[in-house]
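Just one protein chain is left out here, and the rest sit where they should.
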Amino acid sequence: MEVTYLEAIRQGIWEEMERDPDVFIIGEDIGVYGGAFKVTAGMLDHFGERRVVDTPISESAIAGASIGAALMGLRPVAEMQFADFITCAYDQLVNFAAKCRYRWGAAVPMVVRAPSGGGTHGGPFHSQNPEAWFAHVPGLKVVTPATAYDAKGLIKSAIRDNDPVIFFEHKGLYRRIKGNIPDEEYTVPIGKASVFREGTDISVITYGAMVYVARDAADELAKEGISIEIVDLRTVFPLDEAAVLASVRKTSKAILLHEDILSGGVGGEIAARIAEKAFDHLDGPVVRIAAPDTPVPFSPPLEQAFLPSVPKVIEKARWLYNY
Amino acid sequence: MEVTYLEAIRQGIWEEMERDPDVFIIGEDIGVYGGAFKVTAGMLDHFGERRVVDTPISESAIAGASIGAALMGLRPVAEMQFADFITCAYDQLVNFAAKCRYRWGAAVPMVVRAPSGGGTHGGPFHSQNPEAWFAHVPGLKVVTPATAYDAKGLIKSAIRDNDPVIFFEHKGLYRRIKGNIPDEEYTVPIGKASVFREGTDISVITYGAMVYVARDAADELAKEGISIEIVDLRTVFPLDEAAVLASVRKTSKAILLHEDILSGGVGGEIAARIAEKAFDHLDGPVVRIAAPDTPVPFSPPLEQAFLPSVPKVIEKARWLYNY
Amino acid sequence: MAAVKPIEPPIGVELSSNPDPNAELAFRFLHYLLMMREVEDRIERKLYRQGKILGGVYVGRGQEAIPVASGMVAEPDDVLFPSHRDMALYLIRGVHPRQIFAQYMGRIGGLTRGKDGNMHMGDIKLKIVAIISAMAASVPVAAGAALALKYKGKKDIVFVFFGDGATSRGDWHEGINLAAVQRLPVVLICNNNQYAYSTPLSKQMACENVADRASGYGMPAEIVDGNDVFAIHESVRRAAAHARAGLGPYLVECKTFRMTGHSAHDPANYVPKHLWEEWGRKDPILRLEKQMLDKGWASQGDLDRVRSDIRSEVDEAVEWAEKSPYPEPSELLDNVYEKPQTDGVE
Partner (left out) sequence: MAAVKPIEPPIGVELSSNPDPNAELAFRFLHYLLMMREVEDRIERKLYRQGKILGGVYVGRGQEAIPVASGMVAEPDDVLFPSHRDMALYLIRGVHPRQIFAQYMGRIGGLTRGKDGNMHMGDIKLKIVAIISAMAASVPVAAGAALALKYKGKKDIVFVFFGDGATSRGDWHEGINLAAVQRLPVVLICNNNQYAYSTPLSKQMACENVADRASGYGMPAEIVDGNDVFAIHESVRRAAAHARAGLGPYLVECKTFRMTGHSAHDPANYVPKHLWEEWGRKDPILRLEKQMLDKGWASQGDLDRVRSDIRSEVDEAVEWAEKSPYPEPSELLDNVYEKPQTDGVE
């Protein structure tokens, strides 16, 4: 059946709530309103107030309460209304949730869903890509699906995971991206990248919304005889280093692409892994394409200039191809 | 005059408070107690309650109030009792302080001092190195001095800077490291790395406490005829890319070394810059040495195994030298 | 910094030949109430629907009396921290509707030159600090601004605005507690419109009034009819006097209702019908107009004139804004730091 990226996530949560009575959702306006993006629409009517907990405007308490419930054996799925507000829950997530198992062996099976990403004229506080702030926190897992299939399969895996998972949903994909998903139930493993498109000349390693920018660029480049392999990380922490290195060893050229800003972005970590562990296979510089080091601007021409674009990828890929 | 790293910072703040009546300090237990590490000792007596503001346990309010005071033209120097607690102020720093100038042209000249780093048996919450959480936030500057001279010169520059600066002071250096500083006043520019030690075979790019691990390793390696150049970044965001590339172009081999954990650490960003912009000069993989992806453990044998060590650097350097 | 002179409502002023001092005040109130209503209606019901305004649109329909009355109490050198339903504060400080429409359309004529959108606007010269999205984040910042004013020995004070939902944020607690402990000159103005997005008070707090929280900070608080502009003006004057006297923060809770969805895309079906009707009858503008007529401060003709003048001023402002150019893409890299940035932007 063909569904949107948003509907895929909704189904994934719904199915897990049906399957496991310990799964519940918590967040702001997720009940009667169904969430700011309607990801939890219908859940209050179906599952009732006990399992759909509308909270005050208290991100830190949403995260903290999820930790407490998880410590008691429940499986909370918390929603940040926008990923940008996850900064308000930062201490709870990076210091409490992430470190319980390591410190005293206590499992914290929780998911924090965070609608992230730009291209929606959201401005500086409704467009950020905060994954790198968490891809540096041992104990957490950071998931960034790009397709409807992966979104459903990964949210289900995240809910079943016995470690805390930060689940970044790209707002720009919610309704724009559709995909066929099986009628029977399935999951997608956390920590495994996928080859979104096979190719031989250059590996474009990316995730989230940029997978489609890479795809469109690859289509163009194919016409010029440049064959792009697209690796969709799907999970950005911990990394599927093996998959990245395998692709680069094959193509011997790598481009890291993400919507998040350049400096300190996930791309740097991966480029470093490549430069250390696939050095002998490299036939050219490890190229990075990302947003510049600025906040996300509001006005359309500024945001357009901010976001990595298909022409930019094509230009860099041509340059690297001819290197 | 020879002073400790701690005393150098204290003098820097003191001198700036003498010089500029708009400079004041704010934080927990910084007054009568002189701060948990005594960096602000004597300031209450000398400058009075107006300019030494003891606060409740409210890191977010400390950061927020500093922003508000800075917007009104003052120059707050805020202290986090331990860098680990800066997570409680994360939203204020990354969303409010960092973005005011970009969004509406308002300057936020503030400094947040944060005693960071391990090796003091502080355990998971008194040992972290949070610089990477901020070296990804355009609008902020992130400073990490290693020497007494730089600590004083950089805190003075940070206080005079018209943008928000996060100033990480390594607790392990406070009393262990001494240095001669001039009697006359001086500053050290933010955003400029320094060559801590000249060398020809391998560039070890590092900062903070690891500068001394690099130094001790370099001394050993020198006996084997391996010449190490040590680049002390001093500021980790924005990066002094030119200095890094210049050194690597000279030595054609690079090791990134930091006490912070590997994944998502500052070293990844720099390794990526090297792999993209000095690719043709590289005679070997870009090597990274960092703590493993775990929380900082408490027990001495565990913490010792966690922290990057001189032998580890020697081993990797030998390997790279013979590559 | 030179004090900012508010735009005079010419008609209002000149018409109040009436000896009652409240007559002139009433015309000033009316001017800003209508201007805010007209500007926001244009934004929410016209330009947004025409697709000329992108992103989130939040308006203060039905709550206009709160920023109007408060803004009229504030002295020009007092520092304002508006929230997202306080448009009148900008108008009173002399921000022209042209700039507001340009702001919403992402043009360089807006206060942020397109860097940010909608209510996220500030101007340090006008002593208006731009909010960030995170609710209540302004509260500790306002405390810090007040600390600076006290530090400099000024008599100026700070006004910070927030809704009922914002009071659940840790920042709200930390900021007020710090202001209270340090006895900082902050006037706290809560628009309690009984909803936070779709969340009713019963799911937001377990106390009846936001004012019930004041005792935890050892500060005075009062509750006032948030749709009665004269009553709010009185309360806020008391609060400002308290703060200006160096007695610390003071909370004014204004009971009101959000006569629209949370934002332009929200039909607010979660609000029981009877509340719309009940509060519609309490509309602060209709109420003031009736008062002005009853007291003989104004004739229906006067009132119509004020409305029509405002409407044409707004028409002109929209035209102006639509002609304001978009920023050049190159501006993307401006003003991240004081000095032009070289790193991370290749």
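Note that the chains take the letters A, B and C in the order they are written out, and that residue 1 is the start of every chain.
By our rule, a contact is a pair of C-beta atoms (placed from the backbone, for glycine too) under 8 Å apart; a residue touches a chain by one contact, two chains touch by 3 or more.
Just so you know, these numbers come straight off a predicted model, no measurement behind them.
Shown chains touched by the missing chain in the whole complex: A, B, C.
Note that of A:43, A:63, A:173 or A:302, the residue touching the chain absent from this view is A:63. The omitted chain makes contact with just one of the residues C:215, C:269, C:308 or C:330: C:215. When the missing chain is restored to the complex, the residue among C:170, C:185, C:261 or C:344 that touches it is C:170.
Residue-level contact of chain C with the missing chain is found at 168-174, 177, 180-181, 183, 202-208, 212-219, 248. Although one chain is not drawn, its touching partners on chain A can still be listed: residues 24, 50, 53, 55-56, 58, 60-61, 63-74, 76, 91-92, 95-96, 99-107, 138-139, 141, 161-163, 191, 238-239, 241. On the side of chain B, the interface with the absent chain consists of residues 28-29, 31-33, 36, 54-58, 60, 82, 84-85, 87-88, 120-126, 261-263, 292-295, 297-302, 304-306, using the contact rule stated above.
As a convention for this text, only the chains that are shown with their structure count from here on.
Of all chains, the one whose mean C-alpha position sits at the greatest distance from that of chain B is C. Annotation: 41 Å between the Cα-based centres of chain B and chain C. Each chain gets one centre point, the mean of its Cα atoms, and the points for chain A and chain C are 37 Å apart. Multi-chain contact residues, meaning those touching two or more other chains, occur in chain A at positions 84-85, 87-88, 124-125, 261, 263, 293-295, 297.
Residue numbers of chain C whose C-beta contacts span two or more other chains: 112, 115-116, 120, 132-134, 170-171, 336, 341, 343-344.
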